[in-house]
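Encoded as structure tokens, the structure appears first; notes follow it.
Every protein chain except one is present and positioned as in the full complex.
Take a look at chain A:
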Amino acid sequence: MSILSVEWTALLYLVAAVCFILALKGLSSPKSARRGNLIGAAGAVIALVTVFLSTELDNVALIIATILVGSAIAAPVSRKVAMTQMPQLVALFNGVGGGAAALVALLELTHVEGIGAVAAVAFTVLVGAVSFSGSVITFAKLQELMPTRPIVFPGGPVVMAVVAIASVAAAGWLVVTSDPTAAYVLLALGLVLGVLFVLPVGGADVPIVISLLNAFTGLTVAASGLVLGNTLLLVAGTLVGASGTILTRAMASAMGRSVAGILFGAFKGGSTAGSTIASDRPVRSSSAEDVAILLGYAQRVIVVPGYGLAVAQAQHTMAELATTLEAKGIEVVFGIHPVAGRMPGHMNVLLAEANVPYEVLQEMDEVNPQFKTADVALVVGANDVVNPAAKSSPGSPIYGMPILDVASARQVVFLKRSMRPGFAGIENELLFEPQTTLLFGDAKESLTKVLGAVKAL
């Protein structure tokens, strides 16, 4: 239907664009974050109503039915997914968005005129395809459907270079001839390129790649806005592309990495030789009762939670242990590494879910000086973020990443499933130090036993 005039349509798209800007602004501060997200959703609803009321459309019933099906798939999955699996869900949502943009551009190819518009189609098809297949690989890595460590194969860089050059050539072919065949070839090359692009990225760097692909998808949406002559898509896509780029850099610097280093570091070889083989060097392991005594007679305890805590769904038990210790007059704080969990800020979300008060969650810079005066550092299911190799061994893949300084606490207690190295696949020297005690087992079971023993003290 064309109920709305061109002016009203433009005005409503402007309102939607302003909503998106306010959404991003709101999401940058804890107080306004939730409202910001809702404003963004409101902007999306305004835009959708506008497109139906302003455009001559066929197949409206089919389109609405498809939207309902999509919502019926996405909403329950988003409601039910375990918070630990949320990073890969975001990756997947990002990938399908990139795929949708690539398809939209492909379909518009027959309607566009002029080299500029065809170039925008070529960009959208290529980058959208990269974003789609790259996101699927990050999903598979985070879901542990495939190895999380960097995957490199001999000649990898050469293959990557050949595919990249072929993609540029296919894009050139498309721009010159507007031949649909060229667009399909470009789509296929983009899918291959996305896979090659993400395979060599390993472990803790995967979230940064999700953020980067998110910015990519934003740019493809902006380019499809150019193709369709739709200002809302142009503005919204550009906003996401720009803010996503800033966010990617912020995440990388929180981990002490450069974006280029993450993407191309694995190609240099040598430094990425992660392993998943358990070491058989001697360590000091102990019982839950011993750990309870260490904790129960301490004055200051710093808890360092990691992904293992989240996987075991042990947040609630950990929170109860903390309140039990506090009731005994022991000071307990949580030291949160910027990338604890699987993404920056992920651990804060998980602990907030378990009702751990915001005030006892301390960021790395705040908590690091306190380890010197702490009696016990309790490391639950974390490994890479406390690994001194990040400071001491320049050859290590995590070298340069800021870590929590647990080694300076008087006692270090690790609750670990096994001696297997962490997500990045690097052995942790701290496990073999004299002040370190290990309690093996599932984080939740171990914490439940420790909690019982602390109560019995």
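Criterion: a contact is a pair of C-beta atoms (placed from the backbone, for glycine too) under 8 Å apart; a residue touches a chain by one contact, two chains touch by 3 or more; residues count from 1.
Here is the rule we use: contacts and distances are computed from a predicted model.
The protein name that UniProt records for the chain not on display, among "proton-translocating NAD(P)(+) transhydrogenase", "Oligopeptide transport system permease protein", "Carbohydrate ABC transporter membrane protein 1 (CUT1 family)" or "Oxalate:formate antiporter", is "proton-translocating NAD(P)(+) transhydrogenase". Across A:Leu4, A:Leu226 or A:Ile426, the single residue that touches the chain missing here is A:Leu226.
Set against the missing chain, the residues A:Ser5, A:Thr177, A:Ser287 or A:Asn355 yield one that touches it, A:Asn355.
Of the candidate positions A:Ala47, A:Val198 or A:Leu295, contact with the unshown chain belongs to A:Ala47. In the complete complex, the hidden chain is touched by one of A:Gly244, A:Pro305 or A:Gly381, namely A:Gly244. Hidden from this view is one chain, which touches chain A at 16, 20-21, 23-25, 27-30, 33-34, 36-38, 40-41, 44, 47-48, 51-52, 55-60, 62-63, 66-67, 69-71, 73-75, 77-79, 81, 83, 86-87, 89-90, 93-94, 96-97, 99-101, 103-104, 106-108, 111, 116, 210-211, 214, 217-218, 220-222, 224-226, 228-247, 250-251, 254, 319-320, 323-324, 326-327, 338, 343-346, 348-349, 352-353, 355-358, 363.
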